[in-house]
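Input: one structure, supplied below.
One chain of protein is taken out of this complex; the other chains stay put.
Order of writing sets the labels: A and B. Residues in every chain begin at 1.
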Amino acid sequence: MTALLEIEGLTKHFGGVLANDNVSFGVAEGEILGLLGPNGAGKTTLFNCITGFLRPDRGRVRFAGVDVTGRSASRLARDGLVRTFQIVRVFPDLSALENVVIGALLRHGRVSAARRRALEVLEDVGLAARSNVRARDLTTAERKRLEVARALATDPRALLLDEAMSGLNPREVAEAVALVRRLRERGVTIVLVEHVLEVVMPLADRVVVLQEGRAIADATPAAVSRDPAVIEAYLGPQFIERA
Amino acid sequence: MSVVPRPGLPVIALVAAALVYPLAFGSPAAINVGVLILLFAALGTAWNLLGGYAGQISFGHAVFFGIGAYTSTVLLKEAGLSPWLGMLAGAALAALAAVLLGVPTFRLAGHYFAIATIVIGEIAHTVVRNLDAIGGARGLFLPILPTSLVNYQFHNSRLPYYGIAFGLYALALAATLMVERRRIGYYLRAIREDPTASRSVGVSVLQYKLAAAALSAALTAICGTFYAQYVLFIDSDSVFPLSLSILIALTAILGGAGRAYGPLLGAGVLVPLSEITRIAFGGTGRGADLVIYGALIVLISVAQPGGIAALGDALRRRLPQPA
Partner (left out) sequence: MEIVAQTVASGVLLGLILALSAAGLTLIWGVMDIVNFAHGDFLMLGMYASFFAWAVLGLDPLLALPGVVAALGLFGVVVYLGVIRPVLRGSVLAQIFATFGLGILLRGVAQFVFTADYRQIGDTMATGSFAVGPVHLGLPQTIAALGALIVSGLLFALLDRTTVGTALRATAEDRRAAELMGIDTRRMFALAWAVGAGCVGAAAGLLAIYFPIFPDVGAVFGLLAFVTVALGGFGSVGGAMLAGVLIGVVTSVAGLIFDPAYKFTVAYLLYLVVLVIRPQGLLGRA
């Protein structure tokens, strides 16, 4: 299976800290990959390096077979590689519809066509009823969904979601999980950054675990949950014997 | 600032008011005030493209005004070039300057960018004042030519100037309305709200800022040429000063930055205010207009950053709505 997204030896120093240390993994087309690790493991920095918000010190990023290392974020979005943010960044004073239109404008030059696409996407994520509400007036969960909708409107091949589930109550999490599954059915490849295991494990096809900048595991959720190195990273060495 | 305005009513009202004004107030002084209101409305609208929509606050727009005024005037005097063609040359030059200046400065955040624009403006002001090749401190007198549209000079009445000024405002307004409802308008607003998020969905931030800057500069330069043809004398102190840059920004801010009709409202308040204080206190008004401007800006920033237009909205919301 050809990998849609390939990370090779990615290394990034960040303010004196080695945030990413020779990280390598691949994401197959149509896969849902979970990127796990305790806080400070380097997940968001990795995202930033992959999606053009930071330049890696060493290593390569390949997307659809093309070396895209160091390409700008806007160029990558045009190539089909889009991310959302850990702290949600919607356009606060624009309506939900306008937010998504801005995403749709990437593929539809005319505003009328972009609006139609935007309405479709809003329908998909269940925000159609809130189209004309200003983004700053939406709930946190709605804003997270709006950000995903905006990213979706760009018709991405791969979507990188940075902690899309944090701050949501259990019902909202369930809705978000259902949404991710629906996206996969559409053929969107998804990489999820999470630090909550219960959400990612049932959802992901494969999981990569980061600890202190290094990838310490790359396998199916089941295998990873039994991996002693992972257990030690998350729960501490005293739990190893109990595994 | 979410709803894209439909043309229709406001435009009709505008044209009607513009037609009625000179009929109602025919004196040369009144026409002059009308010309100034329209000129500043046009300047403010041009500024608004960059400042209100893209969110890049420039306190150096007089540079483009000056480029327009000097380019057409120098070409007229040295090469006998029609001021209309000179106007186009000035617009092109200003757009180029905007792009060249924008590339290094657009990555500066709010405050730092504003200061950079002030500095650039002051450099231009000083340099032109000392360039004797184009008049230096003495300035340039435009050759007096027979009244005609081709010559862009009218000596018997100010009405033609009034008409052209209205045309300038209409041009700037049309550009704004077109930008507003097309992709560039949406992208500019996105950039203003959150450049990082904009990048994540494919917006080339620098490219769009430069486009807004070039358009804004070109429109401003066209107004500069108009000024030269209207007053028939230009010098660095009248077309490049910081006070002019501030006034231009002010018409948009006061009226409501980011709203298509904001600058017209702003000009409609500021120009008469300036005239009134000048009449009341003589000479340059002894700073009374500055006191009022300054107080207005502070009040608006503190109480209602959206300007007069936002005040209008807020008031409308307070009024009883139709059942």
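Everything below uses one rule, namely that a residue touches a chain if its C-beta (ideal position, glycine included) is under 8 Å from a C-beta of that chain, and two chains touch if they have at least 3 such contacts.
Worth saying up front: this structure is predicted, and the values here are computed from it rather than measured.
Within the full complex, the chain left out of the display is in contact with B.
When the omitted chain is restored, the residue from B:19, B:100 or B:119 that touches it is B:119.
If you put the hidden chain back, the residue from B:39, B:142, B:264 or B:296 that touches it is B:296.
Across the entire complex, the residue among B:29, B:85, B:127 or B:178 in touch with the chain not shown is B:127. By the touch definition given at the top, subunit B reaches the unshown chain through residues 55, 57, 59, 104-105, 108-112, 114-116, 118-120, 122-123, 126-127, 129-130, 242, 246, 253, 257, 281, 286-298, 300-303, 305.
By our rule, only the chains that are shown with their structure count from here on.
The centroid of the Cα atoms in subunit A and the matching centroid in subunit B are 44 Å apart. Against subunit A, in their complex, subunit B makes its touches with residues 1-2, 181-183, 186-187, 189-190, 193-194, 196-205. Interface of subunit A with subunit B (complex): residues 51-53, 72-74, 77-78, 82-85, 89-95, 98, 101-103, 105-106, 109-111, 114, 132, 134, 150-151, 153-154.
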